[in-house]
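Mind having a look at this structure? Questions to follow.
The chains shown are only part of the set, and none of them has been moved.
Lettered A, B and C in written order, each chain numbered from 1.
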Amino acid sequence: MDNLLVLLQKVQNGELDAAEAERAIRALYYSDMEFALVDTHRRSRKGFAEAIYCPGKTTEQIVAIARELRAKTEGNVLATRASAEIFAAVRDAVPEAVYHPLSRLILLPGGRQSERGHILIVSAGTADGPVAEEALVTARAMGNRVTALADAGVAGLHRLLARAELLLSARVIIVVAGMDGALPSVVAGLVPRPVIAVPTSVGYGANFQGLAPLLAMLNSCATGVTVVNIDNGFGAGYAASLINMDRSN
Amino acid sequence: MDNLLVLLQKVQNGELDAAEAERAIRALYYSDMEFALVDTHRRSRKGFAEAIYCPGKTTEQIVAIARELRAKTEGNVLATRASAEIFAAVRDAVPEAVYHPLSRLILLPGGRQSERGHILIVSAGTADGPVAEEALVTARAMGNRVTALADAGVAGLHRLLARAELLLSARVIIVVAGMDGALPSVVAGLVPRPVIAVPTSVGYGANFQGLAPLLAMLNSCATGVTVVNIDNGFGAGYAASLINMDRSN
Amino acid sequence: MDNLLVLLQKVQNGELDAAEAERAIRALYYSDMEFALVDTHRRSRKGFAEAIYCPGKTTEQIVAIARELRAKTEGNVLATRASAEIFAAVRDAVPEAVYHPLSRLILLPGGRQSERGHILIVSAGTADGPVAEEALVTARAMGNRVTALADAGVAGLHRLLARAELLLSARVIIVVAGMDGALPSVVAGLVPRPVIAVPTSVGYGANFQGLAPLLAMLNSCATGVTVVNIDNGFGAGYAASLINMDRSN
C-alpha cells in the first residue's frame, strides 16, 4: 500500500512504464492458482506468511497452496485444523513439515527466528489443552518465547495465585478457558498486562459450544481483556505475537 | 395434600359428610376474588405466605390481595417489584407496611420470628445492590440471620479473600453478580457451602440483560453452585431460607 | 485460605522460615503434572475430592489424574461422562473402580461413609434416567441416603400426588425433567423443601437441546427452586449433598 508513492516516482522518472507498473504490482502481491489467489505478499505486509485454514478445502488444494507458499515466501508457514490425512499429503510435498496432533497444526519450518518477549499461556483445564497448544505453537512459530501454565482454573484458585511472579514476568498473557470463562477476569484483576482471552467449546448444555465463556469474557469486570473467537488459539497466538514483537521499537 | 387420609378418616367416622368435606377442603385452600385465587394455604404448605409479584397487576388488585393475605394468613408477607405509588396505596390499606425503595419490596410485618442460621449475601459490585437487598429483606422476613458483603468482585480479588472466615461462617451463601458472573465460581471454589448464584442485568452490550452472567453461572467450574433467574433476589433469599430453616430438623 | 493466620503464627514463632512456608503451602495444595495441576487440597476445602470431567481429556490424562487423586486423597473419587473405553483403562490402573454405564460415571471407592440426610430424586420421564442416575450416584458417593422416583411427569399428575409423603420426607429434592420442564414448579408448589431443578436435553425441535426446560425452570412460578446446567446430574447431586451434609451443624 505504502509502495504507491514509490511506484509513482519510478514511473515519473521513466524507469517504468504504466502498463509494466500495473503488472508489477499484481505479481508482487499474489499467485493466481484459479481456486486461490495465494497472498504471497502477506509476509511483507504482516510480518508472517499467510496461514492455511484447512476446513472446507480439498487435500489437493491444501497441498498446492502449501507448496506455493513454501516456494514464494520465507519464514515459518502454518496450516491450521489439519487432519492426520492432510498432514500425510502435505509431508509428501514438503518433507520438512511437522505435525502437532493435539492442536492439529502443521508447521512448515522456514529458518530459525530469534526468540523475543515472553508470552504466557494460562489454561483453565486439561481439556483446554488443544486450544492452548494451538496458541503456543503459533506464537513460537512467529518468533516468540512462550511459557504454558495448564489447569489453573478458578475452582482451585490457589494454583494460580502460587504463580504470581510468572504472571508478572509476561509481556502478554493468553488465557484459555471453557465452561464459565471466569479465569481471564481473575488474571486481569491481578496484573497490569494485556490479557487475550480465548473461550473454548469445553462444556455442555447451556455452554452452547463456547457461547457462555465467550459472553463472560466479553463482559469481564476486570480491565485489559480482549477476546478472540471460540477455540481460536491461532488468532490469540498471532495477536500476542504482534503485541510482543514490537517490543524493540 | 397429606390431609387426604385424615379427611377420609373423619368421613369414615361419620364426623363429616362427603359434600361438607369437599367444601371444607376448598375453603381451607384459597380465597376466590374473581381476578385472583389467593393461596391462603401457602403458609401451611410452604412455611411462608404467598408473595405478591406486582408487575402486570393493577394497584387495586395488589391492594385487595395484600388486604386478603394480611387478614387470612400469619407471619410476614412480601410484595415484590412494587413502585412507590403502589406502596402508598398499600399503606393506606395496611398501615404497618414498610417499603424498601432500592429493592422495591413491600413488607407487611407479621410478628417477630426467631432468627436462625446464617445466610451470607456477597455481591460483586455496588450496582448489584438492589438485587442483593431483595435477597436480604426476603431472607430476613423469613426468619433468618443475614449478613451482606457488597462489592467484592473478582477484579479486586483480595477484597473477598480477606473475608474467608465470613464465608466459612455461613450456612448458605448467595452470590449476586452481573457482567461476567465470575464471582460464584470463585466463592464455591473456596468453601464447602451451597452457593446460590444470582445473575443480574448489570452490564451492557453482549451482556444481553444478564444472559452472560446467567450462562457463566450455569457453567460454573466449581461445585455446589445452583442458579436462579436474572435479578431474582427474592427467589435466592427464599431458597436460602428453605435450606437454612431446616437446620434444627 | 483460613490457614493464612496459622502459617503466619508459625513463621512468627520461628517454627518455619518464609521460603519453607511458601513451598509448604504449594505442596499442600496441588500436584503439578504439567498437563494438569491436580487439586489434591479439594477434599480439605470442599469435603469431597476433585472430580474428573472426562470430555476433552485423553485417556492417558484421565488415567494419570485418577491414579494421582487415588494416591493423594481419601474418600470416594468420581470421573464423569466416561466412555466404557475410558473405564477399561482406569480399571487397569485402579482395580476397585466401578462403572455406571447409564450415567457413564466411574467411582473410585474410598471407604464407607456414614449415610445421612434424605435426598429424593424425582424424574419426569424414563428418558431422563441417565441424568437422574448421575445425581443419585454422586449423592450416594458423597455419603447421603438417596431415594429415586422415576417417570412422575405432569402428563399424569396422579403419579406424583400419590407420593406426597415421600416428597415431605426429603431434606432436599432434585427434580430432573426435559421437554417442558414443568415438574419442578409442581413439586415446589407442594412442599417446603429446597428443589434443585435439572433440565435435561430430552426433547426435540423447539426444545433446543434442553433450553426450553432450562428457561422454564429459571422462571418457575413456585418458590424454592434453584437450577443447574442442562443434564448436570453431577452438579445437582453435589449441591444437594452440601445442603444435606450440614444437617448436624
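Assume a residue touches a chain if its C-beta (ideal position, glycine included) is under 8 Å from a C-beta of that chain, and two chains touch if they have at least 3 such contacts.
In this text, all values refer to a predicted model and were calculated from it rather than measured experimentally.
Here 3 of the identical protein chains are placed; the entire complex in the file holds 8 of them.
Just so we're on the same page, only the chains that are shown with their structure count from here on.
Superposition of chain A on chain C using C-alpha atoms only gives a rotation of 90 degrees, nearest 5. Interface of chain A with chain B: the two copies contact each other largely through the same residue positions, with over half of all numbers used appearing on both sides. Chain C has the C-alpha centroid lying closest to the overall centroid of all protein C-alpha atoms shown. When you average the Cα atoms of each chain and compare centres, the chain farthest from chain B turns out to be A. Chain geometry summary: the mean Cα position of chain B and that of chain C are 25 Å apart. Each chain gets a centre from the mean of its Cα atoms; for chain A and chain C, those two points are 37 Å apart. Averaged Cα coordinates give chain A a centre that lies 48 Å from the centre of chain B.
Along chain A, residues 125, 155-156, 205-207 each make contact with two or more other chains.
Within the complex formed with chain A, the chain B residues making contact are 124-125, 153-157, 179-182, 185-186, 188-190, 203, 205-208, 211-213, 215-223. By the touch rule above, chain C contacts chain B in their complex via residues 1-2, 4, 45-48, 51, 161, 164-165, 168, 171-172, 189-194, 196, 214, 218-219, 223-230, 235-236, 238-239, 242-243, 246-247, 249.
Within the complex formed with chain A, the residues of chain C that make contact are 25-26, 29-30, 34-39, 41-42, 50, 53, 55-57, 61, 65, 81, 199, 201, 209-211, 214, 229-232.
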